[in-house]
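Here's a structure for you.
Removed: one protein chain of the complex. Kept in place: all other protein chains.
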């Protein structure tokens, strides 16, 4: 690799030729502040916060996109640089709704942090550019008054997700990042994945706040409120309370939920196991009976909506299985209500999800049984953390408790649903046992694990050659489906997760302030989940005793008429 | 919609022709704007996200997303016209048309708006009506210009 020698703030450093000044400075433990910069995604040099002085060059230059060249001498914090950064921040602040105290991103806001560091005190301007009013009509709430026009959300929406529902519009002082005609997101092809929320440096993008609805239910004596927690929540919730990413806080989480007043605390990992029973059966049916292939998973509601908007021709490939969240709701209001002797109408199902699209999914018209919605309220990991903080519970010091029985036992297979590749691996574990009629020991399908956007593998089970693919991020899904359309590729079974990395990196997960650490945090959460799987005694869905009990007592077999009534659904072209 | 398809196919549904396509379509609208359903049709034909197309048409000053008058009367507000009395021209036009800048006359014939320099500085203060530029303006001249457009329209209808 060709190396370049440069000087930064008087210190010599040797960096690869392709490095930017920003990267070179990091090598010297100098962190140049940035705002619009997002490595590999939004390298546009537009906010100008990262400007530096370069000896002999006119003006100041953005460190994030300026490549090094031999002999460069850079000053990263001269008085000119500091004054300019302060001036630029004042300009941004002047058009930013400064409602910090009531902002969900208070103390978790990149702009606030920058202003503190750069010593911005008062904003010397008055007029406000009209960038539109807050739009609460969708699952993702947009507040243009807080938008700093960094463009990160638009980049994620179009480049990572291939959705492209928000973009820059207008120009000059009227510039905004908006939907076409400023419409509600729900009027367009937004998949509610929430990746825009995660990448927003400020509070301009938020999920719809459903904590009020949950508080009301919990305090309503007439209702029997049950809660389910998705696999990925427990490895990230701790971050909201100062714990390491990937720490498994399942026990504390259950204790906290009980203290918050939920009548029963159950586990979505249980219904993930249930999903495998149904989806594994569906896969075997399609394989054996010449059904439509590839079978594509349906757990990720962002992916489902994406498919419904953009890939109509693949709708019949989608598994008819409801997602674990919806399966849980359906059995909570039937099997559980029946067993517990509670009127199903009184059962109120709350989900804690790493996902914003789950809010949309719960509202889907067809996801109800006998007129009862499967799920009544969905809150994100962030919203749960907020509720815990509101109630003064000292989360980090809580003792552990276990899930309630009937729908609280789960296997390692259910746990790994939270990672990209997890549903695939869980399904393979069960399908392999079923096909071989053995209890196989070799159950870690490492070929479908990893963080790459598209992974393919050939899995040989009992002489059958299964061609599978695992995709995360809907832009990657597009790539794969386009290849299938053109005949370039063919598979038996595909797992798609809308969010890069899977649910651990869902749109409802804790905000990662330091975006340069985002990949590492994702990795640690993934590792946390595989740790849970490794530590479980039971690691195959069909071994889950509560699942077996439920089928025996209530639904006969996977794929039975009753199971179809409760656990399967259909999709629409949008 | 027929018109839209004709224009699109003439440009071979090429993404890079978006601006040229939109300019033609706006001409065809009769009200100097791009109806939302046309914009959606273009976005689909060019296989571009609607948000991107919307971004383009709101970026350029010549595109409108809501109906305007048959004739857009533009008053240059840039430096050369300003020092040559553009403000008076604006006042006179506001009086003559009975509307403020940014508004459209009740009969839908004229929209009055301010514009950046359109290169008629040698005859400043200048206005532009549709494609035509008029300069060295006085109250009398302005009256005549407005009348000529009203008359022209009358004859066109006969």
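We just call them A and B in the order they show up, numbering each chain from 1.
In the analysis below, contacts are C-beta pairs under 8 Å (C-beta built on N, C-alpha and C of every residue); 3 or more make two chains touch, one makes a residue touch a chain.
The rule is short, and it goes like this: contacts and distances are computed from a predicted model.
Visitor: I want to check something: the complex is missing a chain, and I'd like its UniProt protein name from "NADH-quinone oxidoreductase subunit F", "Transport permease protein", "Stage V sporulation protein AC" or "Sugar ABC transporter ATP-binding protein".
Guide: "NADH-quinone oxidoreductase subunit F"
Visitor: Thinking of the whole complex, not just what is shown, which of A:83, A:187 or A:553 touches the missing chain?
Guide: Reading the full complex, the residue touching the unseen chain is A:83.
Visitor: If the hidden chain were put back, which of A:114, A:149, A:283 or A:555 would touch it?
Guide: A:149
Visitor: Considering the complete complex, identify which of A:8, A:25 or A:47 is in touch with the unshown chain.
Guide: Looking across A:8, A:25 or A:47, the contact with the absent chain belongs to A:47.
Visitor: With the missing chain put back, one of A:175, A:211, A:320 or A:478 would touch it. Which one?
Guide: In the complete complex, the chain left out is touched by residue A:175.
Visitor: By the contact criterion defined above, which parts of chain A meet the unshown chain? Give residue numbers in ascending order.
Guide: For chain A, the residues touching the absent chain are 44-49, 51, 59-60, 65, 67, 80, 83-84, 87-88, 91-92, 94-95, 124-127, 129, 149, 168, 170-175.
Visitor: List every residue of chain B that touches the chain not included in the displayed model.
Guide: These residues touch the chain not displayed: 14-20, 22-23, 55-56, 59-63, 77-80, 82-84, 116-124, 128, 131.
In the analysis below, only the chains that are shown with their structure count from here on.
Visitor: Could you please state the distance in Å, as a whole number, between where the Cα atoms of chain A are centred and where those of chain B are centred?
Guide: Distance between chain centres: 45 Å.
Visitor: For the complex, which residues does chain B have touching chain A?
Guide: Contacts found on chain B: 36, 39, 49-55, 58-59, 65.
Visitor: With touch defined as at the start, can you tell me which chain A residues reach chain B in the complex?
Guide: 154, 158, 163-171, 178-181, 188
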